[in-house]
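Missing here: one protein chain of the complex. Every other protein chain is in place.
The first chain written gets the first letter, and so on, giving A, B and C; residue counts start at 1 in each chain.
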Amino acid sequence: MRPERFQNRPVRWWSGLEWPVAGLALLLLFNLTFTPGFFHLELRNGHLYGSLVDIINRGSPVVILGLGMTLVIATGGVDLSVGAVMAIAGTVAAQLILRPGFSFPALILASLAVGTLAGCWNGFLVTWLRVQPLVATLVLMVGGRGIAQLLTNGQQIYFEDARLVFVGNGHLLGLPFPVLLSLALLGLTALLTRRTALGLFIESVGDNPRASEFAGVSTRTVKFVVYAFSGFCAGLAGLIDTSNIKSVDANKIGLTLELDAILAVVVGGTALTGGRFSLLGTVVGALFIRTLTTTMYAWNVKSDVAPVPKALAIIAVCLLQSPAFRRRLAAFRRASPS
Amino acid sequence: GLFLASCGEEPAKTPGGAAAEAGGGAKKKQIVVGFSQIGAESGWRTANTESIQSEAKKRGIKLLFSDAQGKQENQINALRSFIAQGVDVIAFSPVIVSGWEPVLQEIKKAGIPVVLTDRAVDAKDDTLYATFIGSDFIEEGHRAGEWLAKATGGKAVIAELVGTPGAAPAIDRKKGFEEVLAKNPGMKIIKSQSGDFNRTKGKEVMEAFLKSPEAKQITALYAHNDDMALGAIQAIEEAGLKPGKDIVVVSIDGVRGAFQAMADGKLNCTVECNPLIGPQLFDAVEALLAKKTLPKRTGVMESVYEQSQAKEALPNRKY
Amino acid sequence: MASDASAPLLEIRGLTKSFPGVKALEGVDFTVRRGEVHALMGENGAGKSTLIKVLTGVYAPDGGTFRLGGAVIRPASTKEAEAVGISTVYQEVNLIPHLSVAENICLGRQPTRFGFVDWAGMTRRAVAALARVDLRIDVRRPLSSYSIAIQQLTALARALDVSARLLILDEPTSSLDAREVGELFQVLRKLRAEGLGIVMVTHFLDQVYAIADRITVLRDGRLVGEYETAKLPRMELVSRMVGRDWSAVAAAPRAVAGVGEPTGEVLLELRNFGRPGLVGPVDFSLRAGEVMGLAGLLGSGRTETARLIFGIERARTGEMRLGGRPIKVHSPRQAIREGLAFTSENRKLEGIIPHLSVRENIILALQAREGLLRPLPRARQLALADEFIQLLGISTPGPEQAVMNLSGGNQQKVLLARWLALQPRLLILDEPTRGIDVGAKAEIEKLVQSLRAKGLAILFISSELEEVVRGCRRVVVLRDRVQVGELTGPALTEEGILQTIAGASHAP
Partner (left out) sequence: MKPPRLNSQYIPLVATGVVLAVLYVTGGCLFPNFFSLRVLVNLFGGNAVLGVAAIGATFVILSGGIDLSVGAVIGFTSILIATLVEEHHVAPLLAISLALLLGTGFGAGMGALIQRFELPPFLVTLAGMFLARGLAFVVRPDNLGIHHPFYAEGINHSLALQLDSRVSWPFAATCFVALFLVALVLAHYTRLGRNIYALGGDETSARLMGLPVARTKIATYTIGGFCSALAGVVYTFTTQNGDPAACVGKELEAIAAVVIGGTLLSGGVGFVAGTGMGVLILGLIQTLITYQNLNSWWTVIVVGLLLLLFILLQNVVSALSGRLDNTARHG
């Protein structure tokens, strides 16, 4: 057969990004025209201040969770436990900071380690015990908050330690620190997946686990690593959220954030069935979801009905991305003039 | 019928007597109470649970405690299993106000008296329960409103952080507060949004308020609970304003964090909502078993705290 | 032919279909008559499967018309195609593995009683349907508990279970052995006599000449011509298919025959090797620079033997030595590190990574061996991909095309490339030529020989005895999951193998 045109273009980091970006742009355009002051930026106390900053700042935990979630989803799994893991990691940090004489770096390491450990537990269930990911992570989602409460004995903990408060509230180079953290994590993840063979292995395992196994890819290791990494991300997000409100409340922190993270991944163009993934897509997806929320605050949409526009926007973006939808649209356009 | 409250030091013996009177011949029978709690969703709730559990232990009452994790279905199932276990009294804090008639009727059929705590139920037939012990959320809203009216001389542009949509405290605290506003034309709410009773959302929503074009007008903040107020205070600080001065902050609950914030001058007032109802609850239980009739409604000891009282009260706060 | 020329059963005119980047079919005409077996031939990627899928409503055509029995049809789904009397068995087995054999045969048209599925009736009907293809198995067991061959026969039984006018078989014999092919043809002849039109896609020339009445040849998505089998010599057919003079390609096969004793050292030794309940014991050894065949009927345990060696399944008895060293292989990963390579017979499930590109599929095993932290530089990846696309003649728009968009045969070549890129010591090929066209088959045979010449040890599993005899110096024969003989030298003929399989005490 003679190819009509050569598809010799490798999959680049930006491919598939056009639709999520279009969705985000559309939303921003809406705000530009209808929401006064949405794009207003100013320098207050030496750092940037405005709705846009809020979006990237408050979006950081979702970006961070989303990066871990992207890899998990790319292997054909899902991690429902991230919200609960945030609670555990946050609790550990808050408890340690109140303990006099505990060194701060050790504290950070400890809470990240706890998150990673929780991820390892998920990975253990999924790989060694072959529990389906949805169920395996459901276990920790259900039980995780219980563990966090066990640690705090059900109490809320408040703290004022400047170093810990900085993690979620500080500014560097005029930007909120969480934003810098999520950028750093994006860089790290990209490096980890694209500068090593991990990305290839993740995609192949997600696409066809048996064939990958036969080709010598250790599917267990790959899956274990992504769950552990997702746990690490959840730990980091938990740290940020805890620090952000200078307290930990095991019941509320990260509640339903796992859904936002999954949405971010999907809106970003990574298929839930596994295989190809896009990190930048996830970032765009997270920003999209966050912009939506901020828009609704700005419009004073009551939070109980806020899910309605959110649902509609998500369906719209996913329709735009769906090849089937575009096919049908094209067919419709072709049919209508005649 | 609350005479037992005065027994202070030696509560453990008296109830034994009361139970013995009630049970006639069965002298050694331990009182068994089934209590279904809403959940452990906040520090306030934990303090509430803790108060009930420790009081039961103190009085030698066997407490069957069940946690509904915020779900009415779970709570109904728990109540049913209390019937099956044949407890002497059933007490519970209903998750929501309506939807209790069928199960309360079952309990009534089984001849077990019911004590409601913390939240009331909406039942046409008020013989379905013996008494309700708890705060009056509307009254709390009133008090917050009245304090604010007094503090600002009846002139305030208010941002409101509402509780979880549909929850009784959120509905009633809004209602009580608005009743006060109706009497004070100088006070109006210009921003109102749910912060879901938690700090993160409280902070987030306040951030959004402060970025709206009307932000400059806001002079006061009314939060349906302390957690949201504490989150919002951070947002106010980050916007370069002084909470407690540029924006007057009033909230409800009276948790320790709120007292700390008042001591720091960032929060102006908190209306107490007292979770420590254990003693009152078991007084009522014992009275019921002694076949005494109770008033349908028993209030809880509560007050309003301002900055001036904060430093002094702080060390005594249990929750 | 002449008898029934008046009214063709199926008439396709000007069929066109393209995929992103590929014109799969361009203005193809195709005619099938009543009571004939019509072979559809062409190289890998010529468009045979696509033609069938368009005809049966799986893909929508870009242009062209279909007439069935004179009436214009435009099936939009397999169901609609079936309703007008077109029944199909697709190239890859397309059934539901978890459901029982009976359900797989009757799904969508179960016998019902008062509107409810009649399970007993269904079992009876399935048994009857399978009897038509001479298969007697427990139809209540899940399909997945049976071999690919049985699954394919089940698919055929399903296709025959409706009153079809036109039966389409896309490579129905690729996983059948000689006896089963014979039986299948028996069935087909009977159906032909009943007036059915039968379209058969196959790469086996013998089979074409054994059963087909007419042949249509496609090349590069275009029609080359329609011929009567009797009037088209084999060489002619092959030249039409490959579009060049056949003699150049045909030179390959016999080249193997004259090879002498392999001089390499013994690489693989199996002693009493097996796993009770699965396969074995088997005993044989394989030298570097030698091609050894593994022959037997379907289900005789050839695939299992290969899987034991490669560590997919763990051996329980006996020992395996590699390069003189005793070794226990417990995973494919380890096997690869030891220099082993294995192409599975199940391309769809165990071979391709469908959404990844040709390049990524080719380098995957190599990268896995190199490890996580030593990614192959992009230039090296591309060089490898280009090299193998060239070497194996993989027909693809480029190295970045997703493998799932390649035709079946080209996917097989990509898999071969994956393993060759490893430069293994021992290469296990399980049905490497299944679904590959003559030209490519010859290429692969040639390649096997050149790899052998470079000192590779090759274990060659194939259901085509001719191929085994032609390419191997020694053949181990399995029957009922145990080794029953080993043939070399003059004894190594198709007849010899068949006799050993049949149980004549001819083998040492």
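Here is the rule we go by: a contact is a pair of C-beta atoms (placed from the backbone, for glycine too) under 8 Å apart; a residue touches a chain by one contact, two chains touch by 3 or more.
Every value quoted in this text rests on a predicted model; they were computed, and no experiment measured them.
Seen in the complete assembly, the chain not on display touches A, B, C. Summary of contacts with the chain left out: across A:R58, A:R145 or A:K223, the touching residue is A:R145. If you put the hidden chain back, the residue from C:S77, C:N272 or C:T488 that touches it is C:S77. For chain A, the list of residues touching the undisplayed chain reads 78, 125, 129-132, 134-136, 138-147, 149-150, 154, 259, 262-263, 266, 271-273, 302, 304-308, 310-312, 314-315, 318-319, 322-325, 328.
Seen from chain B, the chain kept out of the figure touches residues 37, 39-40, 49, 63-67, 69-74, 76-78, 80-81, 83-86, 96-102, 105, 109-110, 122-124, 164-166, 171. Seen from chain C, the chain kept out of the figure touches residues 58, 77-79, 81-82, 88, 90, 94-99, 103, 107-108, 110, 112, 115-117, 138, 140-142, 145, 158, 277-278, 481.
Operating definition for what follows: only the chains that are shown with their structure count from here on.
Per-chain Cα centroids separate chain A from chain B by 36 Å. Between the Cα centres of chain B and chain C there is a gap of 73 Å. Here the spacing of chain A and chain C, counted between their Cα centres, is 44 Å.
Residue positions of chain B in touch with at least two other chains are not found. Chain A contributes residues 36-37, 40, 44-45, 49-51, 54, 58, 149, 153-156, 158, 169, 241, 244-247, 249, 251-253, 294, 297-298, 300, 302-304 to its touches with chain B in the complex. Of all the residues in chain C, the ones that touch chain A in their complex are 18, 20-24, 45-47, 220-221, 310, 312, 332-333, 335-337, 342, 344, 349-357, 359-360, 364-365, 367-376, 378, 395-401, 418.
By the touch criterion stated above, chain B contacts chain A in their complex at residues 39-43, 46, 49-50, 165-166, 191-194, 196, 198-200, 203-205, 207-209, 211-213, 227, 230-231, 234, 238-240, 255-257, 260.
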